[in-house]
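This part shows subunit A:
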Amino acid sequence: MTTTRRNLLKFVGGGAAGALLTPAPWRLITDSALWSENWPGIPRPAHGGITARFTHCTLCPAGCAVRARCVAGQPVSLTGVKPHAVSHGALCPWGIAGHHLPYHPARVRQGPVKEATAAVAQAIAQRGTGEHVAVLDLRPGRTVSWTHRRAMAAINGGLYLTPRQPGYSIDLAAAKTVISFGAPLFDGWGTPGNVIAARSIFRLIQIEPVETRTAAMADLWLPIQPGSEFMLAAALAGNMTLAEAALITGVGEQALAAVQEAAESGQAVVLAADPASPLMSLNEKYGALGRTVVARSDAPMPEAWKQAAPEMSMAAAPDGAIRVLLIDESLPGGYIPWRRIAPKLAPDAVVVVFTSSNDGYARHAQFVLPAAVYPETAEDIGPAIDTVAAVFRIAAPLIAPVVPAVDPARFVERLAGLPASEPLRERAGAIHKAGRGTLLDYTAAKSTPVKDVTADNFWKTLSQGGCWMDDSAKRTAPENLVFPAAGEPPRDERPLTVVVAEPRRGGLESPLMSKLERESNLRLAANRVALSPDGARASGIENGDRAVLETAFGRLNVVVAIDPSVPAGVVEVAGGPRMADLCGGNGRARVVRA
Partner candidate 1 sequence: MLPWIYGFDWNTGHIVFLGAFYAVLAAIAATLTAAAIRSLRAIRAGQTDAIRWHGDFESLPERDQVCRHVLTGEFRERQCPHAFDCRECETHAKLIERHPLAPVAGHEEDVSGMAFPLDRFYHRGHTWARLETDGTVLVGLDELGARLLGVPDALTLPQPGERTHANGAAFHIRRRNADVRVVSPVDGTVIETGSAGRGWYLRVKPDSTGANAFRHLLRGSEIRPWIEREIERLQLALTAEGTAPALADGGVPVSDIAAAYPAADWDAVCGEMFLEG
Partner candidate 2 sequence: MTGGKIAFASGMLLALAGGWLAFPRVLYRTHPQPVDFSHKIHAEKAGAKCEDCHAFRDDGTYAGIPTLDKCSGCHAAAMGTTAEEKNFIDRYVTPNREPQWLSYARQPENVYFSHIAHVKLGKVKCEQCHGNEGGAATLRPFAQDPISGYSRDIWGRPVNRIALRTEGGMKMDDCVDCHRRQGLEYSCLGCHK
């Protein structure tokens, strides 16, 4: 037995020695290392011809011009388009990674289209008198918005609802001093490239409680006691002494005087975070109306479209009377907190939302239908707050739709019994017919007066990501501009004031946004709030702890970041639908350790 075992060992030993003298082990060692260099599961990027294609970003009303670098037709990176007169080649971080959206893992990929159609039809048929069918359009001013409006006009009792619209444009180039009450100029307020280009002209005074990106870029930042902006405005308007205002707002009297001086030195404009804020009425005092705050002009449209339902704000809608609510959330826009909508619904209302994200109204609707996302479909983009001349630009699709999406305009059209139309093309025709303005063709890198372009070429260029810009007309003061009076802030014992430090529209964002939100602390993620060190200590919270943000309207699980630049008594949050539902309108909150 010993001999056989010993011999077996010798056999193995001989085998090992022999193997070392062959290429096999060495090659296997090399191969395993090479295997690790071509690690399994790593995608191999597709190779192919490289082309540039153009489109416009639909993620916000700025509608920046986008140049897509495509490999074998697939966009792999996006950049701005330098010659574009408004966006100046700038893109925000969301826009830079917009081409990831179709593949977002959390995207709404399917929905009960048949069921929704049937339920809506049944509800319309069965609705009682005084009950309405309504479309809530989060991004009014688009061409499809007119489709919605026309459809609502065609339906008996149809309502066309929108979030509050500014009703004016800001011509930043005409301002020497900008007094901003928390308007996020550098973070989503208007068109990034336009603001940056105008920045060298005006002096920026930023009035807000926390040092946002805009405050950091301002010439003067006035850290104000949260909620006391109206007192400061009253002082500027001369309704209160500077000393009184200084006491209330926490801003030094000298600083207030400096602001007043700057404001009155001419060509000042006042901007507010909420474009419909009463603070905007200060512009009247500074003579900004008609100079900086100007009337918005729209691109020409077909005559037939004038038969449209009027824009109506949610507050104006009758209570308990909306039987069918169709929410077009295909492009993220101004989110109206659900608690403002719920009272308007009839008891057995049918709510359908067209969206790509589960974060917004999808949480409240019975039927969630998948919508296409940028850059899958052709769309035009509503006007931005800082574009003065009318523009018509189309987000040309860069990729084939990844999921079978429902087009909300088609859905509404069909509901109203309107014939299927090609609204974009019709409108392009109307613009061409009007004959004004210039056509920007990025592919050929040239701009041509419209009157020198044939209608077909006009449409062709637009549908490949071109842009029409109106001639700069005379600035006029906006009409019917009425700002509501400042209301009393609601009473709430919660110790912290909510400050939205990070405006955010909701909707999908590229998975790579983790670079800014989780892999660095550059931006507050939607589920993060920032507290001052003292505030955190008072709640027994450490950096990175899980906590619950609690307001009068609900609770939200959040992660707390401690940030010494946050003043005591303030909780910084990022915007977005969840936050809007939680604290929109009433900014008092409490943060409790989870």
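Regarding candidate selection, all candidates are chains of the complex that A comes from, given by their letters.
Heads up, the rule we're going with is that contacts are C-beta pairs under 8 Å (C-beta built on N, C-alpha and C of every residue); 3 or more make two chains touch, one makes a residue touch a chain; residues count from 1.
Just so it is clear, the model here is predicted, and its values are computed rather than measured.
Touching subunit A in this complex, out of the candidates 1 or 2, is candidate 2. Of all the residues in subunit A, the ones that touch candidate 2 in their complex are 3, 6-8, 10-19, 21-25, 27-28, 30-32, 34-35, 37-38, 42, 44-45, 47, 49-50.
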